[in-house]
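All protein chains of the complex are present and in place, except for one that has been dropped.
Up next, chain A:
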Amino acid sequence: MDTLVAALRSLLPYDSVITDPVRLRTYECDGLTYHRATPAVVVLPDTAEQVARVVRLCNDFSVPFVARGSGTGLSGGALPREDGVLIVTSKMRAILEIDLDNRRAVVEPGVTNLAITEAVRDRGYYYAPDPSSQQVCSIGGNVAENSGGAHCLKYGFTVNHVEACEIVTPDGDLVTLDRMDPGYDLLGAFVGSEGTLGIATKITVRLSRAPQTVTTVLAAFESIEQGGQAVSAIIGAGIVPAAIEMMDALAIEAAEAAVACRYPEGAGAVLIVELDGPAAEVERQFAQLTEICSGAFELRVAADPAERAAIWKGRKSAFAAVGRISPAYIVQDGVVPRTSLPSVLAAIDRLSAEHGIRVANVFHAGDGNLHPLVLFDDAEPGAGERAEVVSGAILDLCIEHGGSITGEHGVGVDKSRYMPRMFSEADLDTMQLVRCAFDPRGLSNPGKVFPTPRLCGEAPGVRKGVHPLVESGKAEQF
C-alpha cells in the first residue's frame, strides 16, 4: 500500500491524496451510516485522465477501488474498502457545455443534480430526474444508481435522460458510451451498475423543456384505502400526472412536528398530485382529477410557486422529520405493482402490530415505490432487531407481489443478500457475464450488488464450499 500511495502522490497534487487517518474518517460511510469502513487512501482527481491513471495504478497493484460522488447513497454503495482506494469526484464539478439547441448538457461527474437545472432554468429548461437529495447528490452518483425522484412517474429515471457517458473502464481505459452508437447498449447497462462497471468521468444529459403549466393538488382522505383507490382511479382515467405522492397519518404527524406543514387535520392519508404540460391539457385533467377525488374531505390547489412549495414541504421533509417522533429508524425502499398497494399496506400494518414496531409510510404511489420508515427506540433492548425483521419482511412482501427490493436507492452492500430472493442463481450468474466483460479482475467496487459472484471464466453451475482456485490461493473471489 505504501508504494501505491507513493505512486498516487506522483500522479496527483499533494492535497489530492489523503492518508491522514482523521481526514479518512470523513469518507468512512455514505448516507447509510450503519456500515462503516475506513479507506486505505482517498484520492480527489481533477480530470478524467487522472481517474484513468489512478485506476491503472490500482490494476498494477491489484488493489480494489470504489467511486464516490457526494456520498448521499442509502444502500452503502460508496462504502470504501479498507484495502482499497476511494476515488472521490468532488473536484470534478465543471459544467462543460450547455447546448440548448440540442437540448443537452455535458458535465463532469461531481456536478450536483440541481446545479444542472439551475444553469438552464432561466432559459426555460430543466434536468428532469429529481431525487430528493438533488441539492447535494452528484450526477455521477445518479448515473451509478439510476436515480429516480417524485417525477419519474411521467418522465422516467436517469437512464432515460443520459445520452452519453465517458467512462474509465475497470482496466483504466477511457471509453465513450453513446446512445447514438450502433451496437450493444452498453450505456444502458452501465447506468444503474452502482460503480461496479467503471467510473463515469463525463456525462451528457438530456435537458427538458419546462412545462407550460404546473398544477399541484393536495387531497386529504380519511383512510389510506381511500387514498389508494384515488390513485388507481387517476391512472385508470388515462391521466399520467407528473407525480403522485402519498403519506399516511404517522408520516403526516412527523412532518407536522418538524416543519408545521399544516396538512388537513385528521387525515388518514394525503395525496399530492402534480399535473404538468400544455395549459389546455392540464386544465382538462384537473377537472377530471377533481371529480376523481370527490371523496377527499379537503382539496387544496396551489395557485403559485409559493403555495406549491408549501404543499411539497411536508412531503420533502418527511424522511428527516421522523427523527422528531422516533429516536431511530430504517428507511426501506421497495416496489410493488400499483394495484397491490392496498393489500401490501394492510400487510405492513399487520407486521407492525405483530412486532410492536411503528411504520410510517411516505411513498411514490404512482410507481408503487414504497419508502416505509421503520421506527424504533435504539435504547430499548431488542428493538433494533425487531425493526430489522419488519424491514426485511417488507421486502419479502414486495417480492411476493411481483415487485422489487429497490426502486431507487440501489442494492449496494445493504441489500446484496436479498438479491437471491428476487433472482435465481442463473439470473445472477448471467448478470456476472456483464461484470466479467467490463471488470474481469473484479476490482471495481467489489462486494457490492451481488452476494457471491463467481469467478470470471468459471462455468456457471451449482457451487458448494470454497472454490478450489480460491483455496489454493490462485485466484481471488470478488
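Everything below uses one rule, namely that a contact is a pair of C-beta atoms (placed from the backbone, for glycine too) under 8 Å apart; a residue touches a chain by one contact, two chains touch by 3 or more; residues count from 1.
Everything that follows uses one rule, which is that contacts and distances are computed from a predicted model.
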Original post:
The chain that is not shown, which UniProt protein name from "Branched-chain amino acid ABC transporter permease", "Glycolate oxidase FAD binding subunit", "RNA polymerase sigma factor" or "Nitrogen fixation protein NifU" does it carry?
Top reply: "Glycolate oxidase FAD binding subunit"
Subject >> Hidden-chain contact residue, picked from the options A:26, A:343 or A:430 >> reply: A:430
Original post:
Which listed residue (A:60, A:283 or A:400) would be found touching the missing chain in the intact complex?
Top reply: A:283
**OP:** Among A:235, A:299, A:328 or A:393, single out the residue that touches the unshown chain.
**Re:** A:235
Original post:
For chain A, which residues reach the chain that was dropped from this view?
Top reply: 99, 101-104, 124, 145-146, 148, 152, 156-157, 159-160, 169, 173, 175-178, 180-189, 191-193, 209-212, 232, 235-236, 238-240, 277-278, 280-281, 283-285, 335-339, 364, 367-369, 402-411, 415, 419, 422-424, 426-431, 433-438, 449-450, 460
